[in-house]
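Below are the structure tokens for one structure; questions will follow.
Apart from one protein chain that is not included, each protein chain of the complex appears where it belongs.
Coming up: chain A.
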Amino acid sequence: MASNRMRRIGKEIADIHADAHSQIKAEPFGNQDDVTHLRGSFPGPPGTPYEGGTYNIDIKIPTDYPFRPPTMKFETKVWHPNVSSQTGAICLDTLSTAWSPVLTIKSALLSLQSLLSTPEPKDPQDAEVANMLLKSPKEFERVARDWAVVYAGAPASADNGSGSSIDDTRQGAGEDSLAKYDGYNKNLIDRFSSMGFDVDRVVAAFRHVGVERRGGQDYELEENSMGEIAARLLGE
């Protein structure tokens, strides 16, 4: 049974390698000889807030694979009603009750990619995200996009530009609130505060990580700093 599993996983990985078109990847997670713990990845689907991001998936293959489904969870943080924003746990029937042994690691990764473009808030894994999607879809889209930029490496795109123009009008309304930003560029801070963190906490995190103020200019933060800030905000 065990060698059966190994043989099939080996074939599946080779098959994924051979297909460059889908941009789906799967490699051993750590130890190259251990094919029971893989890291898969796929690009965020176009036309969604996740576009341009790369999503890593932690894949564990059970001993009775392919008769039982692989255990998958998002390693990359994602703002999506069917994925826990805290743990990355996924709610998808094909990975549980609707699994079939003819499905593969690649087909499961493709299902996850398509799950990102078809959020199902009525069967949520993360109630907070699902509520946001139902009550204020615009805000959901903005947070999903911000998370894609911060965690999945999606480029800060034109969407963000329009977001900041809204912020600019708010800025005119209360000039004194700018003091809270402690000399940091407002857009820089707002990219984090828009995820639901208080401006004060974001500024404190910036100070803690030692982000440069650069005279209040807006600039692209290094990936390292972004990770550290996010970790600080999430209390990790």
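The working rule: contacts are C-beta pairs under 8 Å (C-beta built on N, C-alpha and C of every residue); 3 or more make two chains touch, one makes a residue touch a chain; residues count from 1.
By definition in this document, contacts and distances are computed from a predicted model.
K.L.:
There's a gap in the complex where one chain should be. From "AAA+ ATPase domain-containing protein", "Deoxyribose-phosphate aldolase", "Anaphase-promoting complex subunit 11" or "Queuine tRNA-ribosyltransferase catalytic subunit 1", what does UniProt name that chain?
P.N.:
Per the UniProt record, that chain is "Anaphase-promoting complex subunit 11".
K.L.:
Could you tell which one of A:S100, A:S114, A:S136 or A:Q217 touches the chain left off the display?
P.N.:
Result: among the candidates, A:S100 touches the missing chain.
K.L.:
Footprint of the hidden chain on chain A, which residues?
P.N.:
Counting over the whole complex, chain A touches the hidden chain at residues 1, 3-4, 7-8, 11-12, 66-68, 97, 99-102.
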